[in-house]
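Omission of a single protein chain aside, the complex is shown with its protein chains in their original locations.
Presenting chain A:
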């Protein structure tokens, strides 16, 4: 067992881990932050995306020990302390960007990273950036609409391809 320390959603945390403990296991089981989901556990689906030092990463494919000293943000860190949703979260709520909701934490984290890099993405850019996030309910159309809304843009009035 080794000691790991990091900042999670602005708070310093530490814990005892094994070398093989994945970051997502440390977040969920060590810290009780169960908003970060494990879908495929093979880095395909993106349900486990968190930000490490500001960049989106799949928490199922990094060991907790590799995040030692890092700044980690999870879905629990997205809303303001008073509960006000982030623009991306609000977009998902307003545009019905989820059905079962399992993929939503990862979608919100990836979409938030996109808007930081590219504040006014096109529909194509949104779809490409979400390539590593899989949703089996929505057909993606409302997710794209939600991300565009969060960027202050409206969905172009064309049928989905």
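Here, a contact is a pair of C-beta atoms (placed from the backbone, for glycine too) under 8 Å apart; a residue touches a chain by one contact, two chains touch by 3 or more; residues count from 1.
The definition used in the following text is that contacts and distances are computed from a predicted model.
As stated in its UniProt record, the chain not included in the shown complex is "Carbon-monoxide dehydrogenase medium subunit", which appears among "Carbon-monoxide dehydrogenase medium subunit", "Cytochrome c-type biogenesis protein CcmE", "ATP synthase subunit a" or "Nitric oxide reductase". Within the full complex, the residue among A:49, A:98, A:135 or A:149 touching the omitted chain is A:49.
Of A:31, A:57, A:75 or A:146, it is A:57 that touches the chain left out of the display. Checked against the full complex, the one of A:9, A:36, A:89 or A:110 touching the unshown chain is A:110. Residues 2, 18-20, 22, 41-43, 46, 49, 52, 55-58, 61-63, 65-66, 68, 110, 113-114, 129, 131-133 of chain A touch the missing chain (whole complex, contact as defined above).
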